[in-house]
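Omission of a single protein chain aside, the complex is shown with its protein chains in their original locations.
== subunit A ==
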Amino acid sequence: MGFDLFWSSLGPLLLGAIQGTIPLALSSFILGLILALLVAMLRISRNKVANGVGQFYVSVIRGTPLLVQLFVIFYGLPAIGVKLDPWPSAIIAFSLNVGGYAAEVIRAAILSVPAGQWEAGHMIGMSRSQTLLCIILPQAARVSVPPLSNTFISLVKDTSLASLILVTEMFRVAQQVAAFSQEFMLLYLEAALIYWVICLALSTAQSQLEKRLDRYVAH
């Protein structure tokens, strides 16, 4: 019985992963990275106001639970007239969250590039932004792959929280099947297994990416 249910529920769960978990994680991560890059720019800027804004944002995001952030956006915002569907709510909350954490990773990676690289960029005539884009960020990328992979892997698992604001992702499918069949242990372990497999694949991808980016550096 358990075995049959495992196989018969695998399809719906995988579908939940493919239609929910993965696109949710991927889109939030990409948007979050863009946001993080902007916030990191604020954080390394010499402008005190910009710096303060960046610092405040990072502090709020890191200082409050992700679940609370989700609930504020989905259940809280309607109180001030902003009604968002589950999907946009989830993507906004996860992007903001990734933005806060990744901003610090990117900032640290930028600061880890030796000052001589900025100077060499300026010497060949590049502006500050050109140097950042063409010289500093490619080198910072190498440093930030491991911590950003961590952020992404956490995000994949955190998307299960979206089930609480009615997004039909994998864990919500598992909850539904479990409630129907009363096989809670089986379904939740099955969901856990699928999360684990996805994260294993991501870890492998991370190692590949690190190898690729390490090509140009002596060890």
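Simple rule for what comes next: contacts are C-beta pairs under 8 Å (C-beta built on N, C-alpha and C of every residue); 3 or more make two chains touch, one makes a residue touch a chain; residues count from 1.
What we mean here is this: contacts and distances are computed from a predicted model.
Colleague: Not counting the visible chains, the remaining one has a UniProt entry; which protein name from "Heme exporter protein B", "Amino acid ABC transporter ATP-binding protein", "Circularly permuted type 2 ATP-grasp protein" or "Biotin-dependent carboxyltransferase family protein" does it give?
Modeller: Of "Heme exporter protein B", "Amino acid ABC transporter ATP-binding protein", "Circularly permuted type 2 ATP-grasp protein" or "Biotin-dependent carboxyltransferase family protein", the absent chain's UniProt record names it "Amino acid ABC transporter ATP-binding protein".
Colleague: Looking at A:I124, A:L166, A:L189 or A:A205, which residue reaches the missing chain?
Modeller: Residue touching the chain left out of view: A:I124.
Colleague: For subunit A, which positions touch the chain that isn't shown here?
Modeller: Within subunit A, the residues that touch the unshown chain are 114, 116-117, 119-120, 122-127, 130, 134-135, 138-139, 142, 215-218.
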